[in-house]
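One protein chain omitted, others in place.
== chain A ==
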Amino acid sequence: MTTFAEVRSRLAGTRQRRYLPLYATLALLALMYGSGVVQYEAFSDPQVVLNVFIDNGFLLVVAVGMTFVILTGGIDLSVGAVVALTTMVSATLLEGQGWPAFAVLPLVLLMGATLGFGMGCIIHYFEIQPFIVTLAGMFLARGLCYTIGTSSITIDEPFWTTMAQSKVRFGDNFISPSVVIALVVVLVAAYVLAFTRLGRNTYAIGGNPRSAHLMGLPVARTRIGVYTISGFCSALGGVLLSFYMLSGNSLHAVGMELDAIAAVVIGGTLLTGGSGFVLGTVLGVLVLGIIQTLITFDGRLSSWWTKIVIGALLFAFILLQRLITPRKQ
């Protein structure tokens, strides 16, 4: 019988173990997609996959921000609340105050980044657990939503409606402009992580923050930076969600932080930090989206099954992570 420890030591020895979770996610995705195609004729339409992107563009952006944070070994629980706050602020400013779109957009993005920056500062300078600080941030942002209003505010500002209704076509298929924005965010993030100092310092801090400090890396700047990025991505995700829903609502994106974390983890990023890729996060989001689509196609299962499957997958991937990380006593 092969023991857990043995399998682990064998896997941990392989040079390419960094990419192992990525391959696992890719295989899983292919498997799920394949089973969809086999079961349902309509599934093979490329538009099915494109719809997954359309329905999850905002989640993708939020999850990319989360990837930065988790790579440093932190966590950001405030993202869902910041998304909701962004939709609320945008909706009131556009509809209630009659602000123009070009003023609202930078303002809400700045607001998200500032919230992230503030949380990053508290986490770094007061040495408080990210879990606790961002939990407080989550309550704060949700609370702010309710002070703005408790009911849903519909948006019919022209820029927003254009973004919601226009389609980027190629052939018979299309995506929404939001998907284009989300993909740009993914590319920029992937570039930043692989080719800039900010990105590399993010990995270094996740590897060992004390070493990073002694190596003379700007730990404070980087750590605050990743929370700022996450805040910015949440706000941008909020904007995309408000394009998608054409409304602002305090109850938008409840629990989205958990979806984002799930996508990042299923995408192969280590929760302890230091290892992972944005590409993995994209795959993670796709996995979540395909599960939803499969359940919709099936039609008999309740949408709660989505949660159950995601839960099971999370377990599986966390187990996989334990297998490939080198042993620590």
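One rule holds for everything that comes next: contacts are C-beta pairs under 8 Å (C-beta built on N, C-alpha and C of every residue); 3 or more make two chains touch, one makes a residue touch a chain; residues count from 1.
Here is the rule we go by: contacts and distances are computed from a predicted model.
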Checklist entry - One chain is missing here; what is its name in UniProt, given the choices "Lipid II isoglutaminyl synthase (glutamine-hydrolyzing) subunit GatD", "Sugar ABC transporter ATP-binding protein", "Dihydroorotate dehydrogenase" or "Sarcosine oxidase subunit gamma"? => result "Sugar ABC transporter ATP-binding protein"
Checklist outcome for this item: Out of A:Gln47, A:Gln129, A:Thr161 or A:Ser211, only one touches the absent chain, namely A:Ser211
Item to check | Interface with the undisplayed chain - residues on chain A | outcome: 3, 5-6, 9, 13, 15, 18, 195-197, 200-201, 203-204, 206-208, 210-218, 274-275, 326, 328-329
